[in-house]
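For this depiction, one protein chain was excluded, whereas all remaining protein chains were kept in their positions.
The block that comes next holds chain A.
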Amino acid sequence: IEPPEKPLQAEEWNRLRESFGSPEIFEEVMFNNMIRCNSPIDVAKSLLTHVAKSNGDVAYNLLVKYLALCVQQGQTSEIRDVYDIMKIRFRILESGAYNLLIRGLSNSDQWRMALTLLEEVKKIMIPSRTNYESCIKAASCHQEMNVAFELYHEMLAKDLVPTLDVLQAFFDFNRGMKGAELQKELFGILLYLRENQIYPHKTFMRSIKLWFESIPGGNWRGHLTSIKDSGQCPVCNHQLEDSDLTEEEYNNLRERIIRDVIHGTDTFRKTSPQEFEAFQAFVENRFPFDIVIDGLNVSHIKPRKRQCENLFDAVNCLAKENARLLVLGRKHMLVNSSNWKREIMKEMQNKADFFFAENISEDDAFLLYATLRSGKHCKFVTRDFLRDHKACLSDSATRHLFRKWQRGHQISKKMFLSVFIQQPALRYDCVVQTTGDTWHIPYKDTFEEKYSYRVPRKWLCIQQK
């Protein structure tokens, strides 16, 4: 049903209500439609008046819907009135009403009221991140930076993830401001991006650039660029950080892989203790390897070809520079069949070390172990994104380590005109980074377009003259 364009008298509402199919939900449906069509607020008021007069009361859900309409149209005084009425009628409010009130008031000149409401919400539950977002934006819009940062730290302490909008707002509203404390806070935000491997989008990147360039007396200059494969920035010739982990991180990651991925809740789920021990002994005898290959994964690269030939090509291609190879496979590869020719398998075993796991074991876990055991120089080959193994890791810090290590050590292969093209592992680490007088910030071209496995190729280079 269409909401009317002008306020109606009681009888007219009554008539409309009678003509509606299910009169008991008439008001609710009408309000929903008013919100959708953004009807004039007077129409809603006239309906409320009609309801109040005929029932002597307005139900809570209708009040909330009216509130939503007021917020949508920025009617601050009405929002205040509704809040007063709700406060009188109900001892506490629920999150839906609070969300609307905070959103509505933070966009008005009564934004301080939104802060007090936030305090009220805290008493009964943890506020949502959008609650914080509204308040932080309101505070920074009115140059109350201390309040804004306080709220920001508070939400981080509550494990809420700030939206990129909030972070961008900090850079936008601090443009041209002076103060060492403030600079430290904003650098802190950039380091937050680094630690959580978040990439800003284009408009956010622009805000960062403008902020840097606006620092009074800072002499910062920003350039958009893309980094060479060698990891050198073409603008300032600075060499980016490599993706190597520190000794401690490396050991930590290795232990966690053994504990969470290979053993997990039950060693028997992915392998068996005997098999894992045998594999460990095998690796201890022959490591370090230079490249570890997931045999089954590689053998499926070209579906028209025999699987063992695919693998043979890959081993040949990688074996060139005296590299020590380890190929992981399953026992069924040893059984002579149309896909796995015994002669070819024999020939390959002269060029590389092979380990065959049980047919029902997971070879990926072995792949990770062997690569990590061999040391930092060792790379591995698979097209698998290893997401399920990453998911086995129990905390996000280790998952980030895993991702970083994976970016630096995974070689994936593409088929191009029946020749293997090696896609090399990245030599540099793709995160926000600084040396004090330079900052390098990777960014995404648009807001949503990015696959989680793809790292951005575009960078913002900022240097101090």
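Assume contacts are C-beta pairs under 8 Å (C-beta built on N, C-alpha and C of every residue); 3 or more make two chains touch, one makes a residue touch a chain; residues count from 1.
The working rule: contacts and distances are computed from a predicted model.
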| item | value |
| --- | --- |
| Hidden subunit of the complex - UniProt protein name among "3' exoribonuclease family, domain 1 containing protein, expressed", "Light-independent protochlorophyllide reductase subunit N", "Probable electron transfer flavoprotein subunit alpha" or "tRNA methyltransferase 10 homolog C" | "tRNA methyltransferase 10 homolog C" |
| Option touching the unshown chain, where A:Ser19, A:Asn359 or A:Ser394 are the choices | A:Asn359 |
| Residue, one of A:Arg175, A:Arg269, A:Arg342 or A:Arg457, that touches the chain absent here | A:Arg269 |
| Touch criterion as defined above, residue of A:Asn61, A:Gln143 or A:Asn196 at the omitted chain | A:Asn61 |
| Residues from chain A at the interface with the omitted partner, ascending | 7, 9-11, 28, 42, 45-46, 48-49, 51-53, 55-61, 64, 81, 85, 88-94, 96-97, 124-126, 265-270, 272, 359-360 |
